[in-house]
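Take this structure first; my questions come after.
Every protein chain but one is kept in place in this view of the complex.
Naming follows writing order (A and B), and every chain is counted from residue 1.
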Amino acid sequence: MNYNEPLLWEKGEGLTTGYSFPKESVPQTESNSRHLRDNFFLPSFSEPVVARHFTRLSTWNYGVDTDIYPLGSCTMKYNPKIHERIAQLKGFSDSHPLQDDNYSQGALEILYKTGEYLKEITGMDDVTLQPAAGAHGELVSMLMFKKYFKEREENRTTVLIPDSAHGTNPASATMCGFKVKVVPINSDGYLMPEVVEKYMDESVAGIMITNPGTLGLFEPYIKEICDIVHSKGGLVYGDGANLNPLLGQIKVGDCGIDAMHINLHKTFSTPHGGGGPGAGPVCVKKLLSDYLPSPGVKFNGTNYYMDYNNPKSIGRVHGFNGNFSVVLKACSFILSQGAEGLKKISEVAVLNANYVRVKLSEFYHIPYSADSMHEVLFTDKYQKKIGISTLDIAKGLIDRGIHPPTIYFPLVVSDAFLLEPTENESLKSLEHLIDIFIDIAKEAEYNSQKLKDAPTKSVINRVDETLAARHPVLKGEILGRD
Amino acid sequence: MSKFPEDLMYAETHEWIKKDGDLFLVGISDYAQEQLGDIVYVDFPEIGKVINIGEQCGELESSKAVSEINMPFKGTIVEVNTELEETPELINESPYDAWIIKIRAENSSDYNNLLNSREAQKVIEGDE
Partner (left out) sequence: MSYISHSEDDIRKMLQEIGVDSISELFRSIPETLKLSGPLKLPPALSEWELIDYMERISSGDGVNKSYLGGGIYNHYIPSIIPYLTSRSEFLTSYTPYQPEISQGTLQAQFEFQTYISYLLGMDYSNASMYDGATSFAEGVLLSSRVTKSNKVVVSRGINPNYLEVLKTYCFGAELEIIELELDSSGKTDFSKLPNLEDIASISVQSPNYYGVIEDQDKIRPLIGSYSTLFISVFTEILSFGLYKPPGDYGADIACGEGQSLGISKSYGGPSLGIFAFNQKYLRQVPGRLVGQTLDKNGKRCFSLTLATREQHIRRERATSNICSNQGLCVVSAIIYLSLLGSEGIKKLAKINFNNAEYLKKRIIEAGGRLKYTGETFNEFCVEFHQPERLKKLEELGVIPGYKIGNYYLIAVTEKFSRKDLDEYIDVIGGS
């Protein structure tokens, strides 16, 4: 439905309330503090007005429940509804992080067991559940690397990062004072051991590797690369953004990874919430256990408890216990899937991606010939010749009721789009997606202007993002009413 | 094909340089602005700062990318084009009028070591 829903302060109401205040039962205390606030104004609304405002806004959004959401590298899988019910159980949602461990046995059990499951899934020795997002997990890992070398009195100042990496990798390394050295991938899209060997020396703390990489390919030389880095005393960080196709297939620990974050909101199906909250637990090998954030969760055979006795820890990275209810949903997912279910997920995720790849290979340029894992990389090379860009293709998808894939990523391939169907799309749904992509490829040839004008069927048409950046308007003006 | 006016000199990193009395004006080539797309913000260097050849002396942001402006030769920043603060789009609209920084060269003869229009065309567009 295409209607206007004004901003809250433009609604022309705003003096009622939708909040049900408790009876004031205690005597008033008057304060004459000089710190008391002067008047200010923010409009308020009755509950029905609020309900309608936000319901209307929600209808302008596209979610996983709307249709296929093939954002590459984001693993937009279905979010089981039972998870929401579990997160709202009073025992969990009303739990205060400062209450004694004996009041938090349920929450602690969830944290402890999720940690154990993640260790088994990754083949690692230890875990922290504090990081609130993938990038936060990267930061934790880089801090641990830094602490590890500091303890060993080794002055290692550089971190190696392939040119195909997520931007968060270099940004996280920099936040820990490391210099970033960019390692090129080869023309097949692989990180090559001989190249890593050239860059690797005693000044290098380690390497950050995403596997499968951002091109959707498995790094076949991962073990060799880890061995090279280790042989020169360095550490290997694994970016777990693309863990989905590896579930039950391999354990990343066996490849030689020393630390890896896991995006629970991707692989373990917790909802993305319009940008968060997520969770980015980090699994490590024994040599990094001592450096994990504090406190950790332990079990003494009878009780679960928070363990603060971690003298070598990098310290705390979250105000409290991380995004607990996200961990809770991921735990629920692992429990409802079991080993067999998780393996099936990786199989079908890879099957779906390769099916789309095969069906679209004739219509869209595929820059790398190696087998895809759970996502496929395309470019606009064929369409560019006729003046149609990746952006136009994306906007054409919107007009056909489909969320576009990740566009212009990774940066190492020009005008790329990365498509990840996930395991949840049925064959029927994939056929629908494929038909739409083919339709766009044809429209690019016969009616390209229509694509350049797209989208026209969404609640707003193509957005001027340049205007937004040139003249930033980051808040509205609320007129006072005193 | 982009234009490279003949009365200007160029750096390999896509800047143009124009003599302005004792001083020099620096902007970016038509080719560079086209590659960068709609420019939304110019980050200027500090006035009075001495910067070495090849070092960063400013930054251009488009809505999707960031690009450095590099010093074509060693010199001092004398002035910046404040008109671009409000209207960075001038660089897209008219790249050879929209100078970004004004510099005093440490050694004015460095100007002669830059690329001329013909060389620039070959070097810069050959990048593609």
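Here, contacts are C-beta pairs under 8 Å (C-beta built on N, C-alpha and C of every residue); 3 or more make two chains touch, one makes a residue touch a chain.
Quick caveat, the model's predicted, so the values are computed rather than measured.
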item	value
Of A:139, A:209 or A:259, the one touching the omitted chain in the full complex	A:139
Absent-chain contact - pick from A:344, A:365 or A:432	A:344
Residue of A:354, A:389 or A:448 in touch with the missing chain, whole complex considered	A:354
Candidates A:288, A:317, A:393 or A:416 - the one touching the absent chain	A:317
Interface residues of chain B (partner: the chain not displayed)	40-41, 43, 61-66
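Keep this in mind: only the chains that are shown with their structure count from here on.
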item	value
Chain A and chain B: spacing of chain centres that average the CA atoms, whole Å	38
Of chain A, residues touching chain B in the complex	408, 465-466, 468-470
Touching residues on chain B, where the partner in the complex is chain A	38, 40-41, 61-64, 88-89
